[in-house]
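See structure below.
Removed: one protein chain of the complex. Kept in place: all other protein chains.
And then chain A:
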Amino acid sequence: MFYLDFLIVILCFKPFRCRSLPAQRKYMRSPLIPEMATQEVQLNETLAHLKTESETLKSKLEEERAKLHDVELHQVAEKVEGLGQFVMKTRRTLKGHGNKVLCMDWCKDKRRIVSSSQDGKVIVWDAFTTNKEHAVTMPCTWVMACAYAPSGCAVACGGLDNKCSVYPLSLDKNENLAAKKKSVAMHTNYLSACSFTNSDMQILTSSGDGTCALWDVESGQLLQSFHGHAADVLCLDLAPSETGNTFVSGGCDKKANVWDMRSGQCIQSFETHESDINSVRYYPSGDAFASGSDDATCRLYDLRADREVAIYSKESIIFGVSSVDFSLSGRLLFGGYNDYTINVWDVLKGTRVSILFGHENRVSTLRVSPDGTAFSTGSWDHTLRVCDDCYFFIGIKYNQNLCTFNFTPCAPDKPPLSLTATHLPKYSNLKKHIYRST
């Protein structure tokens, strides 16, 4: 008896170590009481007790976080000027895939796109001219993930083959790309997403086997693995910071986890969605991220408040979100949905500012271009589209030998647009770009 007391006393005075995370102050409170509770339970090692402990901590955490929830984002955003309605229009349609387009990624040059589809084909396009520049046939069908290397000299892809392979892109059109293929990642289930880090030398992957992994491209070696999801991981996104080393992943366990790439530890976790999380994307500042789920909602989670701060949904939207992305400033959130539409949300106010029809089947993937000038979508209708917002044509002005086409924007805050002869496309091209107002 005395021995036991002695043991408890000794354990109580062990310094309470807290994992020091960068730029976080320790929460000031007495270290003794919760520690005693933890240590006591650990002596009482049954699963049921541990579970109760876990539940108690969860509700305590929820309580603590709720104290900080003093206001809603859209309430604070009431003082921000509204955006009005946008009209989006398709600027380019990329046809060439023989089956469902599953994934796409932009090149850093802001005009090239790589896309992959269910028939095993991976195509690199110059979206600006709509020319196909490269095509690779993968040995497996359902190529669910593809990514462009930062240098623009390679693409990575994978899917049902459980692997992620890197293909260097050569300028020689006759060269068989498949010959130079490099197998980098090996998972035990399908590859759901892949992304290069800031360099061509490392790839981050997520898989249906419930893990994410970081690989060295040249050697194919596993650098770090990330365990914590209880089901398939469907998506990931790297933090935009130059100095940061974190990424967020979303899975079929309805959780979105934020990971430290150095240690492999999960540093934050969010679980408010009611179904699979199909897509996660960081807000441009890196302080928050958005997620899209099969429960037909998109949600915004802030990392500093450690909670969900906004939800984007409508009674009339009942189909799941397949992919999300932010505009350059983070003011707009684009969502591709399984009901063939794209909904555009005002991130701060929580309202929808536009709906875009056009695809004839599910939108499976959506990305905003690196400089924010357009966004591209891929769909089960075998096509990709590059879209932008729209102007109304109001007239032509002739001034000496200059001809100016004048447009008024659909978005009320934007100034009118004038294209002079030097900026003019051919008139036939112009016609399809503009939306004539009566």
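As a convention for this text, a residue touches a chain if its C-beta (ideal position, glycine included) is under 8 Å from a C-beta of that chain, and two chains touch if they have at least 3 such contacts; residues count from 1.
Throughout what follows, contacts and distances are computed from a predicted model.
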item: Protein name as given in UniProt for the chain not displayed, "Glutathione transferase protein", "General transcription and DNA repair factor IIH helicase subunit XPD", "Regulator of G protein signaling 6" or "Ribosomal RNA-processing protein 7 homolog A"; value: "Regulator of G protein signaling 6"
item: Full-complex contact with the absent chain, from A:93, A:131, A:176 or A:219; value: A:219
